[in-house]
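One structure is given below, encoded as structure tokens.
All protein chains but one are shown in place.
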Amino acid sequence: MVRFVISRLLRALVTIVAVVTFAFVVLRMSGDPAQVMLGPDVPQEAVDAFRTSWGLDQPLWIQYLAYIKSIFTGDFGVSMRDKESALQLVLERVPATLQLTIPALLLKLFIGIPAGVYAALHRQSAVDRSVILLAILGFTIPSFVMGLLLVLIFSVTLGVLPSGGQDTWVHGLLPTITMSIGGIGILARFSRSAMIEVMGQPYIRTASAKGVTWSNVVWNHALPNAAVPIITIVGFMVGSLIAGAVIVESIFSWPGIGRLLVVSVSNRDLAVVQCILLMIAATMVLSNLMVDLLYGWLDPRLRRQTVH
Amino acid sequence: MSFDLVEIRDLKVAFDGTQVLHGINLSVDRGEALGLVGESGCGKSVTWLAALGLLPGKAAISGSVRIEGNELCSAPRQALERVRGGRIAMIFQDPSSSLNPVIRIGRQITEALTLHRGIGGETARAEALRLLDMVGIPDARRRFDLFPHEFSGGQCQRLMIAMALAGQPDLLIADEPTTALDATIQAQILDLLNQLRAETGMATVFISHDLGAVSQVCERVCVMYAGRIVEQGSITQLFSRPRHPYTRGLFDAIPRLDGPRTRLVPIPGTVPNPKQLTAGCAFSPRCAHSVASCDFQRPELDVMEDGRRLACFNPVLADEPTPALQTVMEDA
Partner (left out) sequence: MVTPLIEAKGLTRVYEMRRGLFGKAIPVRAVDDLSIKVLPGETLGVVGESGSGKSTLGRMLLGIDPAQAGAVTFEGHPMPAFGTAEWRALRARMQLVYQDPLAALDRRLTIATQIREPLDIHNLLTKSQRDGRVQALMAAVGLRPDQADRYPHELSGGQRQRAVIARALASHPSLIVCDEPVSALDVSIQAQVVNMLRDLQDEFQIGMVFISHDLKVVRNVADRVAVMYLGRIVEEALSDVIFASPRHPYTQALVSSVPVPGQPLKGRMILQGEPPNPADRPSGCAFHPRCPLATDICRTSVPALRTIGVGRSAACHLVEGATAPIAA
């Protein structure tokens, strides 16, 4: 068990370093922060001075090594724009993002899974067909279209909900709904097919044949088996709690991490962008690890499976 | 008036408008061992899945299934759930996938004990251990909390049997219980089924395509073809003197382990598509015995003078030789 967790953590570390390296290279190649920060009409001396002070005049690989070294000492650098600690800047925005993503996740779970399971148990019924249709609509419409559509309906036409800002919880409604709809669709589809698969298994017939009541067949015999594939999707959703709001936060001018990322990228604020990417990678990797551990808990076959 | 244990009358089943079971009449007496024989798609499993309401919702079922006079076909779900496992238990072909992979085997057995005998906790555990012992699971106490994948196929079938015994049923339906098992394990399970019937007095319905296995367990046998019973009688009657050409064909098609190595005698052609059945006997296109009337008229299942039931206009004679040299158009 310990060996398993350690090996997974090592793999996670490799993933994170890969993400950081990728971000580092791409960001340096895509434009000069000095030019972007200082604007076009600044004298060359000022640009050079900026470069020297941020170490941008060094060869790329030295910059990279210095950066990696500082990460491992817990130093995520300083924002070029605000001269504040990048980590500080990012952490300040985390609560705002979670205010959207956690309710959205709960909506996905508590609407998506029950809808999918219900549809699976009532196959070919009107409810089943509607669930499939809505689910497809849900995850095929991109969130920026969905967001604008909802704004158009609830803010512009009906005037019942605000279209942007973070003043009260009411302001969070539209962004949360926008963010959850795609996930609800995906989860509904996934839970439905997982449940249909499980309900066709011989052990479900066995349970019925030994006189287990219908609701207990579903709750005790089918759902624990269907949970395994569903967990995969949920794990992915948990992993994107931090990063999943980039588009929606921009549409609804919500001051979360997503907004910060967009702004920082356009400013070539390297330290902040890298800090955000690192955090996104870390949550993804962590949630994957959790999913793997959950698999073992849910499915005893994976605990002691014979692997080649 | 006394009833048979289970009485099935005119049971019909259709899937999406295609009829697969065409009016089965069958009764099972207390304590008897009845075999149901036929090739894939003949309806031998569907008969009992339908009787217990275990077919998927799209199946259209009509007819009557009574257990000691009480109708099951129109019974409310709760009544059916009490019968399942309590009066009639069922075990299946693939034991490893018939047990729930995420539930410990001890709990799967005690669940049935709680359902049908209202016992739980330590009492149920003790009783489950007794059942595991009875079906020959070695070291049951230590393995009580293991999961199904930690048992071999043969042991899984023993677990299934223990679970079936938990409700003290009057009838055990064994649906191809040994087909997926190795030869030596198959013999063990057949032996166990015989022994349990002797000990508990529960009736057994043994569904199988293997005439050999059926004759080791059963006293009486029904041969089914294309959703109908075509011949029914005691094992000795049917196995020493099959009268229906299909029953006879099945025997002739089985390779032998003793005697001279001769060419096998297959039944020509294939099982008919249930969507394309004619008005005549379903077997007539493959039948070397068929006469003109077989193609457009269907023989009823009638009682013969020796007590067997037979649905055939031109049955095989008592001592007719195997058509070994007959040239048949083989068209699988």
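Lettered A and B in written order, each chain numbered from 1.
Throughout what follows, a residue touches a chain if its C-beta (ideal position, glycine included) is under 8 Å from a C-beta of that chain, and two chains touch if they have at least 3 such contacts.
Nothing here was measured: the structure is a model prediction, and the numbers come from that model.
Undergrad: Going by the contact rule already stated, which one of B:253, B:303 or B:317 would touch the omitted chain in the full complex?
TA: Selected residue, touching the omitted chain: B:253.
Undergrad: Pick out which of B:72, B:103, B:161 or B:235 touches the chain that's been left out of the picture.
TA: Candidates B:72, B:103, B:161 or B:235; residue touching the omitted chain: B:235.
Undergrad: Quick one: which of B:11, B:213, B:230 or B:281 touches the chain that's been left out?
TA: With B:11, B:213, B:230 or B:281 as choices, the missing chain is touched by B:213.
Undergrad: Considering the whole complex, which of B:155, B:204, B:232 or B:290 touches the chain not shown?
TA: Checking the options B:155, B:204, B:232 or B:290, the one contacting the hidden chain is B:155.
Undergrad: Mind pulling the chain B residues that touch the left-out chain?
TA: Given the touch definition above, chain B has residues 39-40, 152-155, 182-188, 190-191, 194, 209-217, 235-236, 239-240, 249-251, 253-258, 261, 263-268, 270-271, 330-332 touching the missing chain.
In the analysis below, only the chains that are shown with their structure count from here on.
Undergrad: At what distance in angstrom does the C-alpha mean of chain B lie from that of chain A?
TA: Taking the average C-alpha coordinate of chain A and of chain B, the gap between them is 53 Å.
Undergrad: Considering only the defined contacts, which chain A positions touch chain B in the complex?
TA: 201-203, 205-214, 220-221, 224-225, 298-301, 304
Undergrad: In the complex of these two chains, what residues of chain B are touching chain A?
TA: Counting only chain B, the residues touching chain A are 52, 54, 77-78, 81-86, 89-90, 92, 94, 97-103, 111-112, 115-116, 147, 149-150, 160, 163-164, 166-167.
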